[in-house]
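What follows is chain A.
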Amino acid sequence: ACGGAEDEDNANEGNNGDGAANEEEAGDFSAAMVTDIGGVDDKSFNQSAWEGLKAWGEENGFSKGEGFDYAQSNDKSEYIPNLSRLVRDEYDLIFGIGFELKEDLQKIADQNPDTNFALVDDMIDAPNGVSITFKEHIGSFLVGVAAAHKTSTNKLGFVGGIDSPLINKFESGFIAGAKSVNPDIEIEVEYAASFGDAAKGKIIASTMYDNGIDIIYHASGGTGNGVFNQAKDIKQNDPDRDIWVIGVDRDQYEEGAIGDHNVTLTSMVKRVDVAVQEVTNQAMNGEFPGGKTLEFGLEEDGIDVATTNSEAMTEEIINAVQEWEDKILDGEVEVPQTREETEAFIDAL
Partner candidate 1 sequence: MMDLLQSIIPTVLFYSAPLILTALGGVFSERSGVVNIGLEGLMVMGAFVGIVFNLAFADVFGAWTPWLSIIVAALVSAAFSIIHAVASVSLQANQVVSGVAINMLALGIGIYLTKVWYGKGQTDMVQQPFYTQDLGFLANIPIIGPIFFQGIYVTSYVAIILAFVAWYVLYKTPFGLRLRAVGEHPMAADTNGISVTKMRYIAVLLSGALGGLGGSVFALTIVSNFSHSTIVGQGFMALAAVIFGKWHPLGAMGAALFFGFAQSLSVVGGSVPILQDIPEVFLLIAPYVLTILALAGFIGRAEAPRANGVPYIKGSR
Partner candidate 2 sequence: MDYVIEMLNIRKEFPGIVANDNITVQVKKGEIHALLGENGAGKSTLMNVLFGLYQPEKGEIRVKGEKVHITNPNIANDLGIGMVHQHFMLVEPFTVTQNIILGSEPKTKMGNINTKKAEKEIQELSDRYGLKVDPTAKISDISVGMQQRVEILKTLYRGADVLIFDEPTAVLTPQEINELMEIMRSLVNEGKSIILITHKLKEIMEVCDQCTVIRKGKGIGTVDVANTTTNELASLMVGREVSFHTEKKKAEPKETVLTINNLFVKDVRKVDLVKGLDLEIKAGEIVGIAGIDGNGQTELIEALTGLRKSTSGSITLNGKDLTNKSPRKVTESGVGHIPQDRHKYGLVLDYPIGANIVLQTYYQKPYSKASVLNYKEIYDKARKLIKEYDVRTPSENTPARALSGGNQQKAIIGREVDRSPDLLIAAQPTRGLDVGAIEFIHKKLIEERDKGKAVLLISFELDEILDVSDRIAVMFDGKIVANVNPEDTTEQELGLLMAGSQVSKAGESHDSK
């Protein structure tokens, strides 16, 4: 049924294990990535990262296995073997996708000073390693703005996966964004204690929507499936009711489709692909920013607010988002990243 061009590409991977004869001479630079649990088809940042790496590879005339590749982890314990295998296969730059790989990537980077490493979503500390992070709080702030404009009940919901500093960043930005537009808006925050518990996500969403919340922003991976499910169910029963979900990491428009409607208001998109491509190019050109932390935000095209649902994201909302985006870029607004900062932020409103 659905599935974009990327998916079809993926579908072929199974068969070219022997590696088709490559038309072009491979250059002497190569890059690879290790996924966290989920794999390159997780419809989330693993997939996004792989798309970036693939785009880079194709730009430079490589094919999978020749110049770029990935190793999939099905379990935490597989990070080290995967990273290590890629080192031994003499890749010049190796990405670890996701904060889960932090410890292991750090270890491998220390052990292999001649190889370059990059960690997405967390920091490593090594001269041969670069940290790639995103300003999720800013993206979340902007979708908060969108939600504040869209809500008719002035009640919003936030569903987090595991209560952690990273997810708190999403929460903080979202609350700040919504309250900036309208300080009277109430925001209910729930954590599912898991990134894979759709049932829990559905129960939380059901409770939230019952309590008059009309827009839920989720930063909870697979748990979010349950949120979408519940929203679509309500929509199915009552097509006139305005119920929305805000997606995370990538554009979750597809997940929101229900008949002629779509409950995905927008998504806070992390352009991991952009970041991966960017860093790989730098490394290839001998400008590897070793030891640095790269923060991808609005300026770097690392954060985006999806507007695929053009019916829901009206001109007016897009303009409002744009307005706040400018304010942030101008430094007029300092978006909070923790709960304490958020409290202070709200008090200052």
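Per the selection procedure, all candidates are chains of the complex that A comes from, given by their letters.
Side notes on the structure shown:
The working rule: contacts are C-beta pairs under 8 Å (C-beta built on N, C-alpha and C of every residue); 3 or more make two chains touch, one makes a residue touch a chain; residues count from 1.
Predicted, not measured: the structure shown is a model, and the values here were computed from it.
The listed chains 1 or 2 are all part of this complex, yet only 1 touches chain A.
Across the complex, chain A meets candidate 1 through its residues 1-3, 7, 10-14, 38-43, 74, 163, 188, 190-191, 193, 196-200, 202-204, 206-207, 210-211, 222, 225-226, 228-229, 232-233, 236-237, 254-255, 257.
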